[in-house]
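Reading through the structure tokens given below for one structure.
Note that one protein chain of the assembly has been removed; the remaining protein chains are unaltered in position.
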Amino acid sequence: MSQAVPSRPFWRLSPAPGRGYSWPLVPSLASLAAAYLALSPVIFLIYGTLVGGDGPGQSLFASYLRAYTAPGAVRMLGNSVTYAAGAAVLSLLLGTILAWLHERTNTAFRGTLFILGIVPLILPGVLFTIAWIFLLSPNIGLVNLAARTLGVPTAPFNIYSLGGMIWVDGLHYSPFAFLMMSAAFRSMNPALEESAFVSGAGLGTTVRRITLRLMAPSLLSVFLLLFIRNLGTFEVPALIGRPAGIEVFTAKIWAATRRYPPDFGLAGVYALTLLLLTSVGLFVNSRLLRDTRRYATVTGEGFRGRVLDLGPWRAVTGAGVLAYLTIIALMPLAVLLWNSFLPFFMPPSRQALAAVTLHNYAVAFSYPQVARGLRNSLILAVGTAALTMLISASVAWMVVRSRTRGRWLLDVVATFPITLPGIVIGVGLIWTYLTLPVPIYGTLWILLIAYLTRFLPYGIRACGAALTQIHRELEDAGELSGGTWGVRFRRIVLPLLRPALIAGGTYILIVSVREFSSSVLLWGPRAEVLSVVLFDLWQSGLFQQVSAMGSALCAGLIVLAAAFWWVNRRQELNPG
Amino acid sequence: MARIVAVLAITLGLCLSSLPGMAAQDQVPLVALYRATDRQQILEAGARREGRLLLYSALSLEEANPLLEAFTRRYPFVRAEIYRASTEDVALKVITEYRGRKYLADVVELSSIDLGKVQKEGILTPFASPRSGAYPRSAKSPEGYWVMTRANMLVAGYNTRAVAAADAPKSYDDLLQSRWQGKVAVEADDQIWLASLWDFWGEGKAREYFSRLGRQGLQVRKGHSALAELIAAGEVPLSPHVYNHRAEQLKRRGAPIDWAVLDPVVAVPQMIGLPRRAANPHAAMLFIDYMLSSEGQAVLAKLGRVVAHPFVPSDPPYLGRGFRYVTIDPAKFLSQFDFYNRLWEELLVRGGR
Partner (left out) sequence: MVRVEGLTKHFRVGNRTIQAVGGVTFSIPQGAFFTLLGPSGCGKTTILRCIAGLEQPDAGEVWLDERLVYSHSRGTAIPPHRRDLGVVFQSYAIWPHMTVYENAAFPLEVRRRPGGEVRRRVREVLELVGLDGLEARPAPSLSGGQQQRLALARALVHAPKVLLLDEPLSNLDAKLREQLGRELKSIQRRVGVTTCYVTHDQAEALTLSDVVGVMTEGRLIQTGPPREVYAHPHDPFVAWFVGAANLLPGRLETVNGIAMVTTACGSLRCASPNGLSSGEVLLCLRPEDIKIVTDRPVTDGLNVWSGILEDVVFSGESSEAYVRVTGTTLRARGAGAAFPPAGTTVYVVFPPERCVVVPRGAAG
């Protein structure tokens, strides 16, 4: 936005031509709200580390000392980094290969890959992890049992290990890598590869010297994003790490808040460390993307690239795709379904089949908490999606379009919560709303705030990107025709933003339903959400009921996603 | 300008309207200690006005929901709900809330240790329930802060397919045998078990025992109920940290699990207390009465729990009788928690490594 327009400080009103002053109230309020949401948890977190916690020694930095001189602190750091990096590498590997197969070849099952491959994204992480525990438990895991019947002497897989943690999270986020790398492949001009072909390079040489080199920034960027996300996940560390004795940051934060007396100071210090790590990671990422502007090969047109004909290899890659889909979607769902019909966990056998019952479903759905969890999750998801996109549109407008000075600062502040892992937001918000006289602690409102805080950056990014595509002149024409800001926003900007709003809103809807790491600290009586109910059932040892509830949930989510996709297809084929 | 004022006014209004009313909380000690003959009518009238009850407890949903339903059948005008999490988490929640001056809990029902934490924070207020008369002195707080409702008995649970009844351990020393190497699982945070035995045996014997136990290649799992389920599933063959009522429940469903008494059994009492700023004190007292009454205790017993009421038998009765059990004083445990925790980590979790 390098226009030679004189900028003015943000508190001054912007004059509309020939109409006196009109105050863009809505975007200003939205920006204030976004800034407040982004900064308050961190400010109070820092405040908490300096002031709070009843740990021994009340000096200002006692918490910091305690955190870093505790035995095993270094090992925890090592574990966190290994786990996060390992899972990121696995996701990236799987996702990239699949993206290449999907975008650039005529592999068998292309379409199915896209549809089913997204399934893990909509499943709550708690459920996915639990399913894999059922599959890979050292003694009773179904996979291990199957291996034993095939003659393998000892159980080959033990999920209670760093490898197990990496496996589960790596699988869980591979669809994310798949989506991002698909977009990267799609945005690459295929002429770059074609010119290599006609210059005499075979497929291998082309991939090596051209494709991979051009993809390198995207690969690195996606790796960093995955790494940061894995650092902040909590489902796997809670369900697998703890029994395995492998501690990572998020688990340490959680443990510190559950000590007696609760050591919020310690939790805060670990949270800040995590925050620092993720910020560094994101900073490196943004630098990377900036440098690669010179690699930008797209002018917004889609490329109908040459599709590689795999010939006889189609069958092989097709089998690979099927295997992937089985591992990532069918196996976990199957084991949950299986377990949901049994009175207690049993491997498949004639005995087990005889014991099949619907009792678990009846019991699980008789709990008012389950119904409430469902209802709350839905309400929160819809509310979060709607509010997020509304606020995002306004804030994005402020950042991209308005002429106030310092709007880059707003951009930084508003998108900064991307660096905050969910559990850090949780701890921060606890401090915030126990200190501030706003009585939302323990209610759905604090969960709403947590979700807004987490997801606003994504909405703002999406709207910002969409806004830069919409020419400023479209709005100027509206202004010159006499429209106030409100009219212009409602009748010009919002309708043009509709695709971004819908896409962003749908994404946020889905991830809100599965949010866990903030919810687990912030939920309260009558304010429980799905993922927490599942976690609680698991912790109570009610494995069968978790499976029943989980299976029903999966079925519901899949149906919902299918409905969305089908409606979307209809829209695409017959627009308007 | 008008718009800004309107927005601010609405926000302020929302904030103010959610502030809790002040009058009710001042009444809590009065209601709690009310002993006159019209107690029941007063409580019922008050509960009718209040209309709801929020129980903070570690009872699993499987047990809590039937209990609350039974209570609601008795007092249909009270909408009863539970905030349920593990006992440490619930204690923490109450403490955090009180520190932040949020008074949500009406009744708290937790393990002795965790209720002890809550009491140490000064959250509880003494109450007088006519039902507590039936309980022995050891099951009540002398100042009236809590009464025991049930107990979790820690026994040795084992998978019947992996371990024949004859081979099951008969005493703690049996666990030290080499055949149990790598086959014993412990619960991740059972410091109270260690502390109770330490207290009972004395330092010398206890230290030696736990050092040797730690070298048995112990597996660690989180959650007592989960542990029982894992044993039933065959994931681990044996654990001394199984609640006998849970093992019994699973056994009744046909799972291949059984339990054996190791002398002395460590009992972890669960107690009920009244927070001093409960929002619905009348309903809370009705619930406390109910929990302590033989009616309420019978509901719990039917759900398979070991109940504290001396005249209500557990179901089956051998869950609560026929063995010696020990308990550690909560205050003592809490004040020495770090000591026991260090022992736990050093001797058992790290196995002397």
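Note that the chains take the letters A and B in the order they are written out, and that residue 1 is the start of every chain.
The rule we apply is simple: contacts are C-beta pairs under 8 Å (C-beta built on N, C-alpha and C of every residue); 3 or more make two chains touch, one makes a residue touch a chain.
Nothing here was measured: the structure is a model prediction, and the numbers come from that model.
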item: Contact list for the unshown chain, restricted to visible chains; value: A
item: Contact residue for the chain not shown (choose from A:71, A:111, A:153 or A:200); value: A:200
item: Residue, one of A:28, A:105, A:189 or A:279, that touches the chain absent here; value: A:189
item: Selected from A:214, A:370 or A:500 as touching the chain missing from the view; value: A:214
item: For subunit A, the residues touching the chain missing from this view; value: 189, 191-192, 194-202, 205, 209-210, 213-214, 294-295, 297, 306, 309
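Criterion: only the chains that are shown with their structure count from here on.
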item: Distance between the centres, which are taken as Cα means, of subunit B and subunit A, whole angstrom; value: 36
item: Residue numbers on subunit B that touch subunit A, as the complex places them; value: 3-4, 7, 15, 18-20, 54, 56, 60-62, 65, 81-86, 88-89, 91-93, 95-97, 99-102, 104, 117, 188, 220-230, 232-236, 246, 250, 253-255, 334, 337, 349
item: Contact footprint of subunit B on subunit A as seen in their complex; value: 25, 29, 137-140, 242-243, 245, 257-258, 260-262, 343-346, 355, 363, 366-369, 430, 433-435, 437-442, 524-526, 536-543, 545
